[in-house]
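The complex appears here without one of its protein chains, the remainder shown in place.
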Amino acid sequence: MVKVVLWGSVRAAAGGAETVEVEAKNVRQILDRIGELHPGFKDRYDEGVTVSIDGQIYVDDWFQPVTEDSEVYLLPYLEGG
Amino acid sequence: MSQIHVSTTLNGDPVEYLCEPDETLLDVLRDRLGLTGSKEGCGSGDCGACSVTVDGRLVCSCLVLGAEAQDREIETIEGVAQGENLHPLQQKILDHAALQCGVCTPGFIVAAKALLERNPDPSETEVRYWLAGNLCRCTGYDKIVRAVMDAAQEMRGA
Partner (left out) sequence: MLDKTKDPVAERDFKVVGTRPVRPDGVDKVTGRARFGADISAPGMLVGKVKRSPHAHAKLVSIDTEKALALPGVKAVVTRDDFAENKKQCDVLRNIMAREKVLYDGHAVAAVAATSATVARKALKLIEVEYDVLPHVIDVDEAMKPGAPLLHDDMITKGVDPEPETASNIAQRYEFGHGDVEKGFAEADVVVERDFKTAAAHQGYIEPHACLASFTPDGQGELWCCTQGHYAIRGFCADLLGMDISKLRVTASEIGGGFGGKTTVFLEPLALALSRKTGRPVKMVMSREEVFRASGPTASTSSRVKVGATKDGKITAGEAEFRYQGGAFKGSPVQFGAMCAFACYALENVKTVGYDVVTNRPKQAAYRAPGAPMAAFAVESVIEELAVELSIDPVELRLINAAEEGDQSSFGPTFPRIGLVETLEATKAHEHFSAPLGPNQGRGIASGYWFNFGGATSVSLNIQPDGTVALAVGTPDIGGSRASMSLMAAEELGIAYEKVKAIVADTASLGYNEVSHGSRVTFASGLATIEAARNAKKILCARAAKMWEIPEEAVEWVDGHARPAGANAGDFEPMSLADIAKVAEQTGGPISGHQEHNASGAGASFATHMVDVEVDPETGRAHVVRYTAVQDAGKAIHPSYVEGQFQGGAAQGVGWALNEEYIYNDDGRLENPGFLDYRIPVCSDLPMLDTVIVEVPNPGHPYGVRGVGETGIVPPMAAIANAVSAAAGVRMTELPMSPPKLLKAINAKKANGSA
């Protein structure tokens, strides 16, 4: 199981859960599992989601691998100036 | 309203055009004569991106009417380089990386050239106050001021 911390707008989209534990080997599987738990979540991540894995930030990158030891945060979609 | 016929000298060449009585010199340069090097940043004389000289005097061409150019000598950014040879100000702006987006650059060069023609050895403060009518949002002016001072020094042969 991978522990995923949800923050910002992502948390609201996933029904307010602070963390979820899911069986997943990559980012897409994490998103799919959360989507199964929280139907409203799918629309949100279709708009884009940022994932931090072990401190490294990935934007819309489905196949980044994760393991049980990974530190995973789902963050709001980042936009810059 | 009928258009006005204007004969003028532009970057050393004789030029004739028709313009509306309320048309600015900037619009004439850009839309009628195809000289788009002068930019419109504000249309109210606040940003200096449209700087040109009229009989050697630095003006915002958005505040001058096209009709006022009759029998004058107009100099724009397009007339600053001599053939393949860049003006020292142009070269120094490049060398100092004194531009980022570059949209204000023509105005700065025209304005700085007018300064150095009057005062070949300006202090930093003099450069800053002379160029205070030219807005740049990218650079913070640091490299522009350095480039102008450096060009002045080169032009003095120092």
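The chains carry the letters A and B, assigned in the order they are written, with residues numbered from 1 in each.
We take it that a contact is a pair of C-beta atoms (placed from the backbone, for glycine too) under 8 Å apart; a residue touches a chain by one contact, two chains touch by 3 or more.
Just so it is clear, the structure is predicted and the values come from calculations on it, not from any experiment.
Peer 1: Using the contact definition given at the top, list the shown chains touched by the missing chain.
Peer 2: Result: the unshown chain touches A, B.
Peer 1: Given the full complex, what residues of subunit B touch the hidden partner chain?
Peer 2: 20, 30-31, 35-44, 46-47, 49, 76-78, 80-81, 86, 90, 93-97, 99-106, 109, 124-125, 127-129, 131-146
Peer 1: In the full complex, which residues of subunit A touch the absent chain?
Peer 2: 5, 7-9, 11-12, 16, 50, 52, 54-61, 64, 69, 71, 73, 75-76, 78-81
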